[in-house]
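Apart from one protein chain that is not included, each protein chain of the complex appears where it belongs.
Chain IDs A and B follow the sequence of writing; residue 1 opens each chain.
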Amino acid sequence: MALEIIVCIKPVPDPQYYDKVSIDPVTKIITRAGIPTIINPVDKNSIEAALRLKKLYGGNITVITMAPPNAVENLREALAMGADKAVLLSDRAFGGADTLATSYTLSKGIEKLGHFDVIFCGAESADGATAQVASQLGEWLNVPHLWNVFNIENQDEKTLRVKTKIENGSMEWKVKLPCLLGTSRDLNKPRFISAMGIIKAKNKPLQVWERKDLDAEDERLGLAGSPTKAGAVFTPDIKRKSEVLSGPADEIADKIIEKLRAAGVNIPVVDNACAIKGVSQ
Amino acid sequence: MQFFQFTEDQEMLRKSVKEFAKAEVAPKAAEWDEQDCFPIELFPTMGEMGINGIFVDEEYGGAGMGHVERAICIEEISRYSGGLGIALMTHHLGMSAIYDFGSDEQKRKYLPELCAGTKICGLAVTEPGGGSDFSGQKTTAELIDGQWVLNGRKCFITNHNADASVITAVTGVDERGRNRLSAFIVEKGTPGFSTGRKEHKLGLRGSVTGDLILNNVKIPESNIIGKSGDGSKIGMACIGEVGRAGMSAICVGILRGCLEEAVKFANERMLYGKPIAKLQAIQLEIANIRTEYEAAKLLLYYAASKKDTKQPATPDFSIAKYYSTEAAVRASKSVMNLMGGYGVINEYPAGRFLRDSLASIPSGGTSHIQQIIIASNTLSSFKA
Partner (left out) sequence: MKKIWVFAEYANCTLDRVTLELLTKARELAKSFKGETQVSAVLLGSNIRNVCKTLCDYGAKKVYVAESDKLGLYNPILYSKIITKLAKEKKPDIFLFGATSIGSELGPTVAADLKTGMAAHCVDMKINENEQLVSDVPSFGGKIIGEIICPDFLPQMASVKPGIFMQKELEKLSDPEIVSIDLSGINFDDVPLKAIGIEKREAKCVPVDKAEIVFCGGYGIGNRENWEKLERLASLFGGAVACTRPVVDEGWGYEEQMIGTSGKSIRPKAYVGFGISGATHHICGMKDSGLIISVNKDKKSPMFEVSDVEIVEDLNDVLEELITKLS
């Protein structure tokens, strides 16, 4: 069974530099100057999952993203990892989209690609981290979808057995193709891009589709198609006045216990120890 | 003159190797240095990434790129571990002897596994009597009953535990009575072929360096690389270009490490209520390190791109090697100046950078040897 696999990726500012993100005090715009744009880390798990599925059953992998034009670079990386072709949905009309408008636009791009068996999306992006696009894309395309997937096995040619993470455990599912899976970082370890992959990527097709290329409703795109609106942005003030404790370790330990007791923490064992000491005196 | 710029492919390669180095090399580099253990387990991953066979044709399992790309790989890895850098660079060195001078049969037999990183390669030239005195070698090879029989001892051999070692030996004398050398491929496990003592090195730890002992080692006649008497040419070419390029790339990596660690420290370390980066004395050190890095990098990549465009580059690699190794020593000393007491604490990498830089000087010929090569080339080519 050859599979048509689609992987949705998102270029994000590298999370290693989020300490450097700030808000311009005058313009109130979020500045992330100098922070490199990378493929959202968990989206690499999606690409890896697609590559492994393709290795087992054959087929075709298409990566797709909705992003500004310079996302071509990130798509090239996805091709170098081993995807077969790439599509960039890029147009001013797509700008300002929330998760509903983003997932709608992606669904229109995917509809244009035609038949698919499996779609992979990262469970959440590092920057916005709404974790909403995967499920909403599944709804627009009207296919079953699962979120936070950490294990995939083949059942038969029309069914996958999938495990998802839940609090303190996991659930196991049977899902019929076509379906959409929101991948977690525990699903696999993404491969590094190889030199051979870089050379091959040069000859792989990469298309850019604009507004006019999609059969979409204007009122569902971009800012206009976004029910949520962004208001003020601010950086939370969480600084506390730090008191320094120093001295020999056993004195520090005593002081810690004292502080914890003052904070209302129950310290039964120490109380007993004191009681015993008291008796022996 | 064109603007000096890496191609998009080279930038992507750098990004990928950097990601690999940050994830797989950086967290363990100090431990490899401390325990002097060789991270052989990373070679298959580097194989999948095409790093091991970066300059080898796809036909033989390589990536089909060149020496600029090789320098990028070694630089990025050596940013975090010079030890792994020299292990990789030596692996390349042995492979280049087979790739550039070996028969098609030899290439098919050895290169795919070496590219994949399931086998390790080395090059053994140096003997107890010295390394740069090529023709003074004492290891011998005699053709007896259709087999080469090798006897002798090699020392200071990095990757001396390699699966396939390229070994030079004396196979006769020329008309002026000088030794004629030949190069052979000797596989690990051949009877009489063994590793001797392992050296306890100052720097570039995490790579294995030690003796190789050849005691009546019999190998097939076909294991000679090129023809009898080609040994000098092969050894010189490999060490002169691939070897020195590698050592230079290691030091450019160390220089980047110096630069990044110095900037991080200068911005974080507070003195009199502000980061020491605000102090001019610190800025002077930073400026020095930056300049050393940029100069070494330009020399290295200039020489490597010359080699990739098939121009003679031996003197250029000598210049790059001489400059970058000495620059790395100066820069790591600068980092130590800047860090004060922290510089001597092993939890900070400054001391390791200095030791690795110092240990880079002898490999591929000391600075004095490079100066002699540079001078001889200069005296013959800069006549007014």
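The criterion applied here is as follows: contacts are C-beta pairs under 8 Å (C-beta built on N, C-alpha and C of every residue); 3 or more make two chains touch, one makes a residue touch a chain.
Everything numeric in this text was worked out from a predicted model, so none of it was measured.
Enquirer: For the chain left off this view, which of A:94, A:116, A:147 or A:192 is in contact with it?
Expert: Only one of A:94, A:116, A:147 or A:192 touches the chain omitted from view, namely A:147.
Enquirer: Would you write out the residues of chain A that touch the absent chain, in ascending order?
Expert: These residues of chain A touch the chain that is not shown: 13, 15, 18-19, 21-23, 30, 32, 98-100, 103, 124, 126-133, 135-136, 138-140, 143-148, 161, 164-176, 179, 182, 186, 226-236, 238-246, 249-250, 252-254, 256-257, 259-260, 262-270, 273.
Here is the rule we go by: only the chains that are shown with their structure count from here on.
Enquirer: Which chain A residues qualify as touching chain B in the complex?
Expert: 76-77, 80, 191-199, 202
Enquirer: Can you list the residues on chain B that touch chain A in the complex?
Expert: Residues in contact with chain A: 8-9, 12-13, 15-17, 19-20, 45, 48-51, 54, 58, 63-65, 69.
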